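All protein chains but one are shown in place.
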Amino acid sequence: MLEVRDLRVYYRTLKGHVQAVDGVSFSILPRETLGIAGESGCGKSTLANALVLLKPPMEYIGGKVFLGKDELPIADYDAMRRFRYRRISLIPQYAMDALNPTRKLGRIFRDLVMDLGIPFDGDLKRKLRERLEFVNLPQTVLRMYPFELSGGMRQRVVMVQASLLDPEVMFADEITSALDVSTQKAVVIMLQGFVREGFVGSLAFITHDLSVLYQIADRVLVMYAGKVAEILPCEKLIGGCRHPYTKLLLSSLPKVGLRHTEHPLVGIPGQPPALLSPPKGCRFRERCPEAFERCTEEPPLLEVGPGHLVACWGETGDA
Amino acid sequence: MGRYLGRKFFIYSLTFIFAVTINWLIPRFMPGDPIMVLISRFAGLPEATKVIHSYLTKAFQLDLPIWRQYLNFWKALLRGDLGISIYLYPKPVMEAIAEAIPYTLVVLLPAILVSWILGNGIGAIAARRRRLDSTLLPLFYILTATPYLWLGILLAWGLGVVLRAFPIAGAYGFSLQPELSLRFILDFLHHWILPFLSLCLVMLGGWAIGMRNMIIYELEANYSRYLESLGASQRLIRRYAFRNAVLPQVTGLALQLGTIVAGQVTTEVVFSYPGIGYLLLQGILNQDYFLIQGCFLFIVIGVLLANFFVDLAYVFIDPRVRYAYSGGR
Partner (left out) sequence: MSGGREILYFALRNNKLRVGVGFVLFFLILALVGPYIARYDPLDYVGPGYHPPSREYWLGTNTFGQDIFSQFVHGLRSSFLVGLLGGGIATLIGLLVGFFAGYMGGFVDELLMMFTNILIVIPTLALLIIIAAYLPYRGVLIQSVIIGFTAWPWTARAVRAQTLSLRAREFVDLARISAVPTWRIILYEIAPNMLSYVFMVFILQFGGAILAAVGLDFIGLGPTRGISLGLMLQYAVLWNAVHLGMWWWIVPPGLAITLIVGGLYLTNVGLDEAFNPRLREK
């Protein structure tokens, strides 16, 4: 189980700090799939990357992260090495070219595992074969170079690689975005299988597409401009969401059942704020139809129901 | 793979034809009537009348239609007939070149090999350490900017004249004849070192810069970042980056060949080293056009062959090329 408390990770740039992840708190329970949603540029990838590999230009500003009983030293590059891959893993947004183009895949698997000081023995090899089968890849891919596979196949290879050491938490960043609808479905089913079979302890599934989340997630975290807007159980998403942003996100979907991957947010007028110097208070307020004076102050994250948190002044009853 | 090499071979054949055509064209169409210059230069040599009749008329055949002249030029060439040298009269150009080639290769090939290996190694180390990088990089830039010939002159002056450590002219001492004796070999090596060094050092700078930049580029590639995300050691990441960075350096070898050849020619001139470059100089100083043309042709052939070998090597070391042209396996 993963617990993140008030995490702040900024990008250091010449013009100042880009506040890409600014006071984010959430937890992922064992065997759970948490969906993380939000517009492009709201800090989803930054969040995932920071938890796995925090290096310049990212800068750790504050917050704590716990994985099981241990505190994750995310700001300490070397101390984190113990946790990466073995206990917390990542399928990156660029999964389709995350593999060294001039090594055969079998070699890539072996090199990495041996580099971590883990013997690449019969057990692990068997596991590798099983997992390849699980994601519908033939064993022969191990003797191929990455460029011999299609983008989708490469992505599945990365899925296998990321989960090979049975991490407690795995982040899957936008892995369905570049796929067609039927392949999306297959990948989602595979990932559900990963959790069910215990390949990964729990899964954080990042996307900007709420309709995909609806299929896979147990709970949903909605991010807006580097902050948490709402966390809610998935079944409450439709009909039970409270944050104006979540509502707008949902209403901008054409219809449940109809998939909608391109420009899902055309329905929300305005642009998200620049994270270089975001406005004080609620960052959504300029686009929010329900905004009022209080929104110039930072909204608290309130629990409005079991497992349901909302960061909105509208929930305080002062409106 | 066959297709890839076939395509390259096609281009190289065209290049060869192009070079031969230039060779044929230039003396005929340059201002100043070089053919007349040539004939008048032969006139002063012994038995000249015979040569002019037997060879020059055959070589130029100015009375024949242009296309016949061109065709005959090719025929002569394919028989290995490049004309007769004036400077080395009556030695055929082919023979003179055949004698010079070993001297050129014996300096050129080791210099390329050693500088390539050392340069890549040093460049890779520089890419790893900031400190080292900031001191070495300017040095590399100065080295690549140095004209080969000037470094040769400096070495000859510093190590040859001031320190008296090395001879600075010729491939072996005047008193010796080429033979397989220890004394000759030692003397030969003694003469060989300075030309080798001046060629090697300048090239070294270029390779090191290329390698350093490529490694830094590879270390920023997505696959490096992902390896890092999965906790791989710097050793593994660097190993992958190094391997991938070496590949473009092999292509670089082919691309640099032109400049390297220029360096070889001028270096030979500096050290009076009896290779193709030195021969070429004699040809130029003596207006020995057959000799100049022959040297040109052989330089082009050498470069074409080298290119072809690099392509061949590339097919074996880069799987992407191998598969891109074989349509799967």
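Letters A and B mark the chains in the order given here, with residues in each chain numbered from 1 onward.
As a convention for this text, a contact is a pair of C-beta atoms (placed from the backbone, for glycine too) under 8 Å apart; a residue touches a chain by one contact, two chains touch by 3 or more.
All values derive from a computational prediction rather than experimental measurement.
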| item | value |
| --- | --- |
| Residue of B:L149, B:C200 or B:M214 touching the missing chain in the full complex | B:L149 |
| Among B:F73, B:Y289 or B:Y314, residue touching the chain not depicted | B:Y289 |
| For chain B, the residues touching the chain missing from this view | 11-12, 14-15, 18-19, 22-23, 26-27, 30-32, 34, 138, 141-142, 144-147, 149-151, 153-154, 156-157, 160-162, 168, 220, 255, 257-259, 261-262, 265-266, 269-270, 277, 280-281, 283-285, 289, 292-293, 295-296, 299-300, 303-304, 307 |
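Following the convention adopted for this analysis, only the chains that are shown with their structure count from here on.
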| item | value |
| --- | --- |
| Chain centre separation (chain A, chain B; CA means) in Å | 55 |
| In the complex, chain A residues that touch chain B | 49, 52-53, 55, 80-86, 89-90, 92, 94, 97-103, 111-112, 115-116, 145, 147-148, 158, 161-162 |
| Chain A contact footprint on chain B (complex, rising order) | 222-223, 225-233, 235-236, 240, 243-244, 247, 318-320, 323, 328 |
